[in-house]
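This is the structure I have questions about; it appears just below.
In this view, the complex is presented without one of its protein chains, the others remaining in place.
Naming follows writing order (A and B), and every chain is counted from residue 1.
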Amino acid sequence: MKSKVLNILKKELREMFRDKKSLSMMLVVPIMIPLLVIGMSALFEMQMNKSVDDYNKIGFNYEMNEVEKQLAKQTKIKTILASEKELKEKYKNNEIDLYVIKRDNNYIINGEDNETTSYSSSLVENYFSLYKSYLQNEYLSKNNIPANNVINIINVEKNIKQADNYFASFITSYAFLFIIMAITISATYPATDTTAGEKERGTLETLLTFPIKSRDIIVGKFLSVSISSIITGIISLILTIISLMFANNKFSIYKDVNLMLSPTSLIFAAIVIIAYSFLISGLCIAIASKCKTFKEAQSALTPLTFISFFPGLIAFMINIKTTALYALIPFLNYTLIFTDITNGSINYLYIILMLISTIIVILSVLVVIIKQYKSEKVLFSN
Amino acid sequence: MLIVKNIKKKFIKYNSKKQKEEFLANNDISFEAKKGEVVGILGPNGAGKTTLLRMIAGILKPDEGNINFDGFNYLENEIEIKKNIAYLSGNTKIYKSLSTYELLKMCCEIYEVDKQKVESRIKEISKILNMDNFLYNKIENLSTGQTQRVNIARCLVHDPQYYILDEATSGLDIISSQIILDFIKKEKQKGKTIIYSTHYMEEAENICDNVFMINKGKVIKVGTPKQIKKDTNTTNLRDAFFDLIGGERDEK
Partner (left out) sequence: MKNAIEVKNLVKEYKDFKLDNINLEIKKGCIVGLIGENGAGKTTLIKSLLNIIKISKGNIKIFDKDYIKNEQIIKDDIGVVLDNMFFPEILSPKDINLIMKDIFKKWDEQIFNKYLKDFGLSKNKKIKEMSKGMRKKLEIATALSHHPKLLILDEPTSGLDPVVRSEVLDIFLNFIQNEENTILLSTHITSDLENIADHIVFIDNGKKVLDKSRDDIIDNYGILKCDIKYFDKIDKNDIVKYKKNKYDCQILVDNINEIRNKYKDCIIDKITLDDLMVLMVKGEK
């Protein structure tokens, strides 16, 4: 007896690729990913690279000498001279970003903590350290002591490697979380169409009179939905990589980081996508085949979209690291392992554990649906 | 030969008080259908006709009793039986996004028609049913009558011995129904067995060799249309139907 899975698969795929709605569902969500990656990068960049004009208006309550003026110019400070009272007033009206009050040899930097203060204060601090070393040099040379000997009495060099770029890890993690969601959303439509939809259209009755084992029918349907989700997943992955590469060149926040995955990482990312596609397709079919109508199935599948998204989101937010146990938990494991892969750390044990847990879930889901298709419940599910 | 023996089928229903209620859709039904015979299953709405025919077609499983096609039964030889039957109902639809040719080709593959013969078989059927001018059009663009012919074509692909037709003419106009009735007559001449349910007594009287009247899941009358008319002392099957079923209703 030849298996009829292929016949069913062929029929399902033909129907799927002829249905404009199925096709667009396959592509709509992946197209969102580049928008997300580039949009978020642009936002970060705007935050990071504040124009100096936004925070360089500093008020001084004393007359500056030539040297001070020179240094202010050098550090791009715009000086506003006024009395202390006037400066307070101006600061209140946001005309200046900070103001400096001089009492004898004490310079006091005034202001309130807000988003520009840190930029302004580091600007002012920089100015004063320059001015300070100028005065120190002056003093030393007046007393005939080589300034260099004192000021550079010891030499401190910074040799700290660039830590993980925060933005890079943020954007890649979210992009891959979105791939997971794209697969989920795009799996729901064909799964609904092939089960509840077929019931509603009245073609299921015909299908059940064909000389095909119910097992073959359901496996064919399962494979067709899986193929559609894998296509979505791979398209998403390609779009993600392209948009990450684009962002890498375009935005200075990713300077010195390489967002591109290594070929090995790419292969493993594809493996995760395929495993997840199978899992979600099985779950979608299992839920949708219990429903009588298209509408009912769609509303029953909506929670699945959130369930697929939340464990990963939470894990990412509270920064959970992969462990053997987590690698076994469906949904959570995919995002965790994805994050690991994008960081370049590939742990074969975790990947194998993930695959094992996926296979177990898929098999048990398939057993349930095959049972359901064998009994007449599939036709009369109330 | 098809032998249906003592089959029973239970459904669970919930009544208005949300209590489970068992309901016998088919209660101890037996009948036989020989080669070259058209068997009519008649009865009021809700008598259990569709349930019976679905069980014969292997879509539903009886709770008790057995169904035997030429010595094969569903428990052991499901696939062999299904290869030898065709089921057509007024409610069943076909895949609309496929063209007629694609649908027939798919059916050929599923029914394992010899690969070399597929093309000639499709051509032959298309000729018989006069489908040449829309063979490559998508089914969704066809008219009701054309769709009906495609439906019959699908049943013919594997040249089955048994046809199971459940209210196949319901909701069709006289011209489309005629296509189906002509098809039944032709297949009967070839020695095929046809199990057939309808609400149109005139149709049944014309075409059936043997009639089983069922009501409330039980066979209440068996015989040729002639015999039934004689037994009930009526001139046509419609009146006989009223006599047999209408009477029982009044008691209720």
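To be clear about the criterion, a contact is a pair of C-beta atoms (placed from the backbone, for glycine too) under 8 Å apart; a residue touches a chain by one contact, two chains touch by 3 or more.
Keep in mind that what you see is a predicted model, and the values were worked out from it rather than measured.
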*Can you work out which residue in B:I67, B:M201 or B:I228 touches the chain that's missing from view?*
B:M201
*Among B:E32, B:E64, B:E119 or B:D173, residue touching the chain not depicted*: B:D173
_Touching residues on subunit B - with respect to the absent chain_ = 13-14, 16, 43-47, 90, 143-145, 167, 170-178, 199-202, 238, 241-242, 245-246, 249, 252
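To be clear about the criterion, only the chains that are shown with their structure count from here on.
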*Spell out the residues on subunit A that touch subunit B in their complex, using ranges where they run on.*
1-2, 4, 7, 10-11, 14-15, 18-19, 201-203, 205-206, 208-213, 375-376, 379-380
*Write out the stretch or stretches of subunit B touching subunit A in their complex.*
11, 54, 57-61, 78-80, 82-83, 85-87, 89, 91-98, 102, 106-107, 109-112, 154
